[in-house]
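Dumping the structure here so I can ask a few things about it.
One protein chain is absent from this view; the other protein chains keep their places.
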Amino acid sequence: MEVKKINEFVVGDYIEGFFLIKSVNIKTTNNNKKYLDITLSDKTGEINAKMWDCTEEDESKYKDNCMIKIRGNVTEWQGNNQFKIDRIRLANDEDDINIEEYVQAAPEDPKFMYGEILKYIDKIKNPDINKITSHVFKENKDKLLYYPAAKSNHHAIRSGLLYHIKRMLMTAEKLSEVYLNINKDFLFAGVILHDVAKIYEMDSNELGIVSDYTNEGQLLGHIIQGIKIIDKEGEKLGIDREVSMLLQHMILSHHNEPEFGSPKRPMIPEAELLHYIDMIDARMYDMEKALEGIEPKQFSDRVWVLNNRRLYKPAVNEE
Amino acid sequence: MEVKKINEFVVGDYIEGFFLIKSVNIKTTNNNKKYLDITLSDKTGEINAKMWDCTEEDESKYKDNCMIKIRGNVTEWQGNNQFKIDRIRLANDEDDINIEEYVQAAPEDPKFMYGEILKYIDKIKNPDINKITSHVFKENKDKLLYYPAAKSNHHAIRSGLLYHIKRMLMTAEKLSEVYLNINKDFLFAGVILHDVAKIYEMDSNELGIVSDYTNEGQLLGHIIQGIKIIDKEGEKLGIDREVSMLLQHMILSHHNEPEFGSPKRPMIPEAELLHYIDMIDARMYDMEKALEGIEPKQFSDRVWVLNNRRLYKPAVNEE
Amino acid sequence: MEVKKINEFVVGDYIEGFFLIKSVNIKTTNNNKKYLDITLSDKTGEINAKMWDCTEEDESKYKDNCMIKIRGNVTEWQGNNQFKIDRIRLANDEDDINIEEYVQAAPEDPKFMYGEILKYIDKIKNPDINKITSHVFKENKDKLLYYPAAKSNHHAIRSGLLYHIKRMLMTAEKLSEVYLNINKDFLFAGVILHDVAKIYEMDSNELGIVSDYTNEGQLLGHIIQGIKIIDKEGEKLGIDREVSMLLQHMILSHHNEPEFGSPKRPMIPEAELLHYIDMIDARMYDMEKALEGIEPKQFSDRVWVLNNRRLYKPAVNEE
Amino acid sequence: MEVKKINEFVVGDYIEGFFLIKSVNIKTTNNNKKYLDITLSDKTGEINAKMWDCTEEDESKYKDNCMIKIRGNVTEWQGNNQFKIDRIRLANDEDDINIEEYVQAAPEDPKFMYGEILKYIDKIKNPDINKITSHVFKENKDKLLYYPAAKSNHHAIRSGLLYHIKRMLMTAEKLSEVYLNINKDFLFAGVILHDVAKIYEMDSNELGIVSDYTNEGQLLGHIIQGIKIIDKEGEKLGIDREVSMLLQHMILSHHNEPEFGSPKRPMIPEAELLHYIDMIDARMYDMEKALEGIEPKQFSDRVWVLNNRRLYKPAVNEE
Amino acid sequence: MEVKKINEFVVGDYIEGFFLIKSVNIKTTNNNKKYLDITLSDKTGEINAKMWDCTEEDESKYKDNCMIKIRGNVTEWQGNNQFKIDRIRLANDEDDINIEEYVQAAPEDPKFMYGEILKYIDKIKNPDINKITSHVFKENKDKLLYYPAAKSNHHAIRSGLLYHIKRMLMTAEKLSEVYLNINKDFLFAGVILHDVAKIYEMDSNELGIVSDYTNEGQLLGHIIQGIKIIDKEGEKLGIDREVSMLLQHMILSHHNEPEFGSPKRPMIPEAELLHYIDMIDARMYDMEKALEGIEPKQFSDRVWVLNNRRLYKPAVNEE
Partner (left out) sequence: MEVKKINEFVVGDYIEGFFLIKSVNIKTTNNNKKYLDITLSDKTGEINAKMWDCTEEDESKYKDNCMIKIRGNVTEWQGNNQFKIDRIRLANDEDDINIEEYVQAAPEDPKFMYGEILKYIDKIKNPDINKITSHVFKENKDKLLYYPAAKSNHHAIRSGLLYHIKRMLMTAEKLSEVYLNINKDFLFAGVILHDVAKIYEMDSNELGIVSDYTNEGQLLGHIIQGIKIIDKEGEKLGIDREVSMLLQHMILSHHNEPEFGSPKRPMIPEAELLHYIDMIDARMYDMEKALEGIEPKQFSDRVWVLNNRRLYKPAVNEE
């Protein structure tokens, strides 16, 4: 019997340990028997698990986002690992589990990241830009601490949104040291606000797991939702109208092309940079993830979110 | 010497009459002489006109949107009619000109159309939908009375926006007699509000001539501007949140496809219908205009706004 | 044991009743045993059913479009309902089944709809347009009474084609009350004839179930087939050549864009309107169907035929 | 004074000779003087010509497709050669002009080509395919002898259509020696019939100069027109229905993609080959023309009809 | 018990015979038992096979590209044939198997085809073009004898690349008899060299079965790899620079459009012809294969590589 993280599982392992139920469905076999179809997760990844011959009690006991202790072995089904559960029970107080250890999360502490972002806000000199950015960011502090940046794409992890914003700010500051004409106030504010409405577009629990999009999220989307927030808060705070309009324009245009959801393309250089900074951070995240565990001189599988590319892991290193 | 409307001009005519300067530019010939390059218009159309050898006084006297009296003859330049001005003066009070007779305008009286639209608002039974539609429509009465629906595309005429709304409402009511499940309240409100922010997207004078887009119009566009109006007015009036959200969704999705400016496609049948009603009214307007003056069994020129199609005028008629 | 319609089935139900076999295949399990894989249907919908351990007699007895009486229970397989058959027999005369009650069909009587369409033909004043429309419509009466409008898309139900034509005619008449320049004769004729060749493009039985496309349907398609019918019948009946040519143009252009099968875009306003009337009727049908059974404030699943959209069911109603 | 062909004109030449007026327009200068704007042509090409200060007599005397004798010199206007006419008169009987020598035409005699094509028809063994191909080809002999294959694209020259068909047949026969499964009867018939309806799509005079598209050509296009011819003639001649249907399919699919006018892609190998043979012949014609007069190691200008490519003339030759 | 080729298998057959393992995977059933999932092949095709309840010895014994003797029966799974293995053993020397009889291969002998291609090289008169073509072709003789032209598309069979080249050369020669201006030297060389780098893009064993793309094949692709070969060999052999550059251009442009991998479109007629000759040979191969075994007046299934078309088998034949 072994204690391993999910990303270490090998077909044939017999495993015991604690895991999080990311989602669970009751299904029926061809022979008309019920079983639980579970997505197990821990900090390192996810695996599909089956609990055959489940009882009615099991059906009602094991729910989404429960911590469980299980025993069973790693099998293979159509080329993917699968977990066959032999024993299962709910984790209890005596187990003394820290649930955050079982959830995929950003590599930095949310409060630390929150504080770092505040420092960037302090660097915004224009009082109007500073005021509205600070206000909107602080108003939404509670949710920002744990929200992911997406349901299933890049940064779909606990506090992923903060991590995305923080790395983008780092990049934004660096680029403004090369492109000296850039208005840093707009650029920093744009980075902080561009995706802030994702917390109204998706429903996430405090583990950073998104159950679904909100109704307004589906009907309008975070770009429109974000513009409305800036518009209304801008009016309430008495912000200069051009400042408010340009921040709205940056949010509107940050996907860069109509077919990706931006009806207007960037019309100020800061909006153009925002788009590229966003793309770079998303792509570096996705590529790093795709290359995890790939051996040198090997290719990853095709990655849907990267236009179905396969990625390559060079053997050459800096020396 | 003849008194003719612009759409009756034939090469060789010698013309005298009153016309509106839609736009005027001072230009210089190869021989370094100045001349006025004018777009003349009346109720029936436009023509390019040249006033050669102009004086400095001329330059300062003839401006956009002036009424002038001119004499000259109709020539041809690269396949298009052109007007060579021999004499020119400003119209004055004694001429007793009614400027509206010289401007392309909707075929119905703006106040009449405004009143007709109010009747449709009265048919909206849901009190929240009725209240916000009525409020936004009446708040913008002054501009709605003369605004065109576009700078240069369909309904780019005085009061074109009202005319567009009114015909769309007629169609909306008819369609709701066929498709009985349609919620007429949403459909009527969607028609009335879908383009209302065009009055903030463009700068038009009271003749319905658009000088340019506003800054906010360029950076955000009438779809986003319209959503913000509904959002804020909805909050102020205490409208049900779902009502406000769905009206915003209808505005957002009425261009139907991302590449035409709608990041979300219609997700309620009323929004889908709104799109088609809008298309039908625009296309019928453009086609009727393209076929004006075409002889039976002949084709029009290519019409850019109709995907570069040529239109055909059948000889067959209802009998 | 319960008697329910298919759209009322819930996992766990034990059901007895009559159903139509829409299609049946003999398959083999991993253990090399044969079973019947059946698509059951009634007026309300379809469900996949399995009859395990079937005999050779079963294999030869149960065929497409048979009525059967079955008993069994509703299970789930990969998120969809499935029916496990315990007992099965063919329906017989004593069961006194009216097969039309078990088939999805248009909500109005075919003969009634046929009669209604004849009334619209009577409104066509131009004798040539009237004659050819009337002739082609009546010539194909037998098939028109039961043909669906599609194999699997909108109006893929018994008499769906008639229902589609009739609703389009209602809309066409309404629109011609708004757009007064429209030639109603062409518009009505275009509506009636635009899809008439679908009865030569597909093979349907009298239950309105399409087994496949015809060879000519695949090689040429209903647009080309329809043009040929008008061309030849027009010649036979001595119809004015322009009338015939324009009706052919309307059929040719009614999909509006080359990538949707129309090599020519509409060049007369009536052809343009025909396209939009067709779209509206198809979309309203598909949207209504997608929203069936959706609870207020919920979204449907993604609907492939609607560009993969999810639809929303508002809670707000007309009051 | 020199006697030169148009493709030999150099800026500065003073020229005298006979030319054909391909088209003529009366225009007006900035100074309000009339002049004739003429497209002159001979066997070797075309040039724009201006006759300044023309009289009313001139206006009525010089018309499209007249032979004229002119004198004047070759100038340059915006990078292109232009001809400034000093003297002009109509050619008369005494000039003893053979008009065909002044018209761009296929490099082979039309009657010879017609005869060659008949020989290919003789090679069609299937009696039905032979009968309908022969019938349609011979029925249209008069026009086929002089029609071009296009208004302005490839083979837009006198008898260009025959030349196009003949070269395609040569290629078709060669390919059928490599791809032995190909049904030569269908392939030859498809080549001969694929563009035959161009003689109904365009109005050409006997010089092979197209004035315009016909009304039916614009509303339906030569693909649809060709299908109708096969359909009707096939019925009249009692041709096997499958033969007729497949020939129609070949015509329908020979542009290969919906966006190029073929709603159906080729579904038999002969139709696929037909498309490629057509493309090859058009491209070889256009490329040869584009490379005329280009020096070795130089590029042509951009050629619109070749996707705006520039072509290269190698210095290397077969030895 | 029957001895049949794979393309003759019918559900229910009980088969004994020798087959090649094209690929084999060890998988696990829902009941946690291991089985072998095998792609069996012979000269005529492929079939999926299952060997249930395999032992550890089996797992290590049966590998890709082994010849085996098996017994079992043909079943069906989701509409496709499947083979259930009852008995299995490796083929041994006593079985006296000629492995090439069990592999899909070009219909002509590789050495014969190689020789034929050499004859075409002899026809290249320009010494530089001849020298480099001959050199590159002969240098790679070993691999060219067995390489397929693709991993899974057209000509994905043993010696498929040679067969593709040879048929293309036949076509090239024929076309140069119609289009007399074509430089045959370039055309023949282009045909021979256009895909030669496929032997560096893919890893194939001597049976012509491709295990995967090479790393360089994935990162650069055969077009770039081919250009580099010509560039370097051209320099080594002292070939005229223009010759080398144009051969590189032909390789670069032979996919014709950027979206199919050619950043430059053909700029010499020989490159354009090369593209069409390549397309014709691929399409004729794919279509012939798709129509194998189709009955007259029937359609094939949709063929992915042919833009998802279905193909039709006419009943009409040459007589």
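To keep things simple, chains are lettered A, B, C, D and E as they appear, and every chain counts its residues starting from 1.
Assume a contact is a pair of C-beta atoms (placed from the backbone, for glycine too) under 8 Å apart; a residue touches a chain by one contact, two chains touch by 3 or more.
All figures in this text were calculated on a predicted structure; none of them were measured in a lab.
Enquirer: Taking the complete complex into account, tell me which visible chains touch the one left out.
Expert: A, B, D, E
Enquirer: Of the residues listed, B:Lys27, B:Lys63 or B:Arg241, which one is in contact with the missing chain?
Expert: Missing-chain contact among the listed residues: B:Lys27.
Enquirer: Of E:Asp37, E:Glu173 or E:Glu216, which residue touches the hidden chain?
Expert: Residue touching the absent chain, from the options given: E:Glu216.
Enquirer: Residues on subunit A that touch the omitted chain in the whole complex?
Expert: 125-129, 167, 170-171, 174-175, 177-179, 181-186, 240, 242-243, 246, 265-269, 272-273, 276, 279-280, 283-284, 287-288, 291, 297, 299, 307, 309-312, 314-319
Enquirer: Tell me which stretches of subunit B touch the chain missing from the display.
Expert: Spelled out for subunit B, the touching residues are 25-28, 30, 32, 215, 218-219.
Enquirer: Need a quick check: the contact residues on subunit D for the chain that isn't drawn.
Expert: Looking at subunit D, the ones touching the missing chain are residues 29, 50, 52, 73, 75-79, 82, 84, 297, 299, 310, 312.
Please note the rule applied: only the chains that are shown with their structure count from here on.
Enquirer: Please give the intersection of the contact partners of subunit C with those of subunit D.
Expert: Chains in contact with subunit C as well as subunit D: B, E.
Enquirer: Which chain is most remote from subunit D in terms of Cα centres?
Expert: Between subunit D and the rest, the longest centre separation is with A.
Enquirer: For subunit C versus subunit E, which are copies of one sequence, does the interface use mostly the same residue numbers on each side, meaning over half shared, or is it different?
Expert: different
Enquirer: Which whole number of Å gives the spacing of the CA centres of subunit B and subunit C?
Expert: Result: the chain centres lie 41 Å from each other.
Enquirer: Which whole number of Å gives the spacing of the CA centres of subunit A and subunit E?
Expert: Between these chains, centre-to-centre, one finds 43 Å.
Enquirer: At which residue positions does subunit A touch at least two other chains?
Expert: 215, 218-219
Enquirer: Please give all chain pairs that are in touch with each other.
Expert: According to the stated criterion, the contacting chain pairs are A-B, A-C, A-E, B-C, B-D, C-D, C-E, D-E.
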